[in-house]
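Below is one structure, written out as structure tokens, with a few remarks after it.
The complex appears here without one of its protein chains, the remainder shown in place.
By letter and in written order, the chains are A, B, C, D and E; residue numbering begins at 1 in each of them.
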């Protein structure tokens, strides 16, 4: 193990996976952008775009160090210090073991996770957040919430000889989260809930219909998310091996199960299976299988996905009951799906399927694993929710987080970005026939 | 050969290819969705989405076993029996030889083929199929038609020591189909023809103009299909090697040739080269090179593609002559392109290019190979067409396959899915200016 | 080194990279297509589509030979002669060293560069080029400009034993261009400038508003470009190794920096950060980091990108000053970004980061490297600009390059392609409710 | 001269157009509209929330005619547009004082 | 009979519709429009170039009413549509000579 040399196959898969996960954020921008009204499409997409910009730059300066550095030897964060990532070109990845892939590839792969997590939150506050305030939020939230939480969950530590130091808190406790059920989805879902509370309801919520302005755009987003998620989940093995294959298969079939689950609920409840339901079901399945994808058998993945589709389709109505305007259902899909997926390992986890996994209840492993999973779920939820409330209110009280009533009615695209998404009219100036 | 160990490079390419092929089905949904009228976009996309859902789940339960299982030792099907795919995580692929990639990766890759084939059929019956009936059709057709036909063509058998058993019928006969000219395209094309006959013509067919509602969406679909098809064809080598490189190059240049072929026909016949023509030409080239991509030289691929573009652009008019409403030209593109591509190997096949290939007529191999190819073409066409007719009529007579006149006129999106694709109007409720 | 055998990991990454780079051209078609008015969307996309068709076919016949052949032993071009690429299936790539990847994979990868370069030019002449004239231009320009220039920059020569022959002129001079700052971006930018001059201004330029008809389409294009660009840059290492990882990371963070740079300029100058600005910033960053991505440290990539965003956002206004209608800012983004990126290596280049790189001014390497870079920039600019002017005027004087006034006003989609991009109206014939 | 305005079901437009041409009317202007009336709208469902959309797509047809043709033209439209089901639409006539053909400047009935 | 045409701010449409229904008016036709007037348009920015878009989105409402209801209907619309800020729109009344219900062929006030 000491003399690990670069494995080009593993590296090839990680390079491809990194590209796939990057694509998820534009995918998310389309998924969200299609769901809002014509007057806020661009703002929705810009929240994702600027997140890519800000988080990438922070990552180089201190983010990777804060999440995956070793200097602190703390279970809560990696290390303080500026990095620049300049001297690490020929190093291999060390994360609880030496992986035969360049550390910069690992850093780039993990960067994509750091990007999509805050981008996910934006769905909760569609149509009403000041763009500058959002940018400030992303910078603070990534620093205070995501980077540390990523350390808790994903930092398996610095291995020197037989000693491993700097292991993250949840990783050290044996909480299983293969690709980010806690660090990404519960984290984003809890933050989305907090921000929806901080910003309050949109004007006209529950009274006006706020129909998705373009379902084909939603479907495009869902398609790109699904595609990119293979990198997210199967890439999390950090190798092109059997575990990656398992994660890939499970990602596919859980998502399929969730599509069916969500559509069945709709068919029974509303009499119609909708395309928004299919897209939403897909995302809920992808979310739920994320933590579990390398720990369960494919048949169990189908079941996890199917249940996720049912649970999330029921959960999206909760906001009307509790009266918070989680506009695009970050809570209903990512929080609920993430919680279910994380806990499901406690049921379906199997050490036969993955030798580094543990047996869940159904495989005779008892409730021990479920308990650990509940710890991960609870800790990440609580920290993210509280920290986000504080950050959110702080921004609201200082520079203001919510746009004015006028901006909201006239349209945030026009007022915040001085643009209109579409100019399709054939008689628009300069168009049409002689 | 006995001690084959996992090859991470081959596995990396197969993981990436699987993701690429998954993306083809959303790509197809956009390609088809752009071509229909505004009132049936979502239904068109939903036919693809639910196909992904249903086939993936069936694959885990019995599909992979039925197509690639060894228990039957039959040339006609793999094996009956539930699988769940649970115990195979660390096995390598055995398909007429042990491949150094995890069997689950092979299973996931092949799953994507099983998904796109029925999805392709949906283009023949745009705007008029009951959604539930379509879902039932997909489940039955996959089971009765696709899974067995995949065994005929793609199952090279179970190799134990020097013995190979369970080889599929056409594979055993030496019919060459690298990535699915018969099993995928002729199969889907024949089924599309059958369903177009079963469901009958759309109201207003030939009288009303049924212009594509969004050609940019069609172009997006074509672009994603082209991109994903590199996984489809070059992934079919199950390895990252020279054959994959050949398949990749041929896929690109045949498609290019077909774009030019189709556009030339249009320019000469109608005076205008259209974007729908370019997109259609691309797909016809991709279809035609699919069976041949690893058996011919790049210059021959250009010729095969160029002829495919010409043939298919002429073939799409046949439906008006014969009076069947193959709405989005599944027959004209996939059946005709698939037949031409499969037979073209009998002309251009070259053992110099690929040592496991055979020489076609142009390389002095005589008509033997062409004869084999014709056998594959004929058998798959006949079986798929007849079986689909039976399944289609059975569904029509029982639960009904076609929507009512009212649904068709008011729009299938609204009536079957309770949704509208777009709500772009700036004055839609809640929109626009103070 | 003599006994190089195929490396499946490197090959896997190159196969994936090739697919990624192919996707960039449809991505570009959407990026450009979204920016034009509704009446010329399809023409914009068709300029890219037909470029894919023509260049791919030429590549097989003589293009690869002209760019990367060895027969001439000239620094200016590879070799004359028809190839067909038929006999090279099992050869490995030889380009200044034997790479363990099949030569056809290298040829396919390089083909994608040959495609996107002329496609980039089309943005300069939106809405007003005869389609046939464009097709003729692409064929001539690729042959006379791109194929030779690719030889100058990318042909590291034919290595036999210890002798390397046929090295391209700029490659031989030690000009550093990792993935095409000169050969692709400066080349396309200079040609775009020339064609904008040849074709003249659009009717109504500067008087009418020519607003982008669909910014979501622009964002889609930018997203796909970004995604595909990982193949472009990280694939240019021709291997899945640490250099690829560096290129990947730098591509991401430079682009992020450029998004922020462009948006800051907008915010300060116009008071609004726009989505078109974010998309344009991203492309400018991708362009600028292209030559430098494997020669600089990640922190330097952020700086290069940030400055690119600022420079290009200022440069796009130059056309109004100088009075040329470079419609979609090929000059402002690709020429300016390409020049800056190529020169930036002379500042930030570091042999610590990449052992085959040289030290720029900031690393104590003096101005030598900057001088070489300036040579590359100047030579490619001058050759491309002059050659394109000549080709452009020749076409204009013979078959005519620009459409008539009537075609331009009525819309080039309708007149040149006999199509309309959208037919969204719910009351369009055959649509809507009973 | 009169202006006849008709609100119709969109899928009837082609038939009405043909009927008008058969009746010798060779010019008309069409635009999109949404109608509210006895005809019910429809229900759409988004993530389980049901919305009633009470505006129904319609087309709006405007035909300028000479006084003497007004009544018969209305009849032609009504006949061609009728399906007998709720929501078939309305046709109404308003007086027009002057019509000009932009191209030639012709005025009055000649301009139609 | 009269035709009342109203140009309104789009976000007021629902309120006006509700007010009309409350006043017993159960039919109307709506279409999209853009208005130019005292209300300023807005500025859009594309790659640094600023464009003034001086047309503002509006909806156009048409209501056929019996002569006797005309004045009160205008009042209902004006009341419901008013926000007091520039650009609230116009409402105007024109005479209608004949109205036909396509479905039944009914004419005059019965057709409304």
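In this text, a contact is a pair of C-beta atoms (placed from the backbone, for glycine too) under 8 Å apart; a residue touches a chain by one contact, two chains touch by 3 or more.
Predicted, not measured: the structure shown is a model, and the values here were computed from it.
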Touching the hidden chain, out of E:26, E:82 or E:104, is E:82
Among the options B:10, B:65, B:177 or B:266, the absent chain makes contact with B:266
Had the left-out chain been drawn, it would touch chain C at residues 208, 409, 414, 418-420
Even though one chain is not shown, chain B touches it at residues 209, 211-212, 266, 269-270, 272, 274, 276-277, 280, 313, 316-317, 320, 329
Against the hidden chain, chain D presents residues 1, 3, 17, 26-32, 64, 94-103, 105, 111-112
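In this section, only the chains that are shown with their structure count from here on.
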Of C-E and B-D, the pair joined by more C-beta contact pairs is C-E
Chain-centre distance (mean CA atoms) for chain A and chain E, in whole Å, is 45
Cα centroid separation, chain A vs chain D, in Å, comes to 51
Listed in rising order, chain C residues that touch 2 or more other chains are 7-10, 12-13, 16, 209, 211-212, 214, 220, 224, 240, 270, 272, 274, 276, 420, 422, 424-426, 428-434
Listed in rising order, chain E residues that touch 2 or more other chains are 11, 14, 32, 42, 44-46, 50, 53
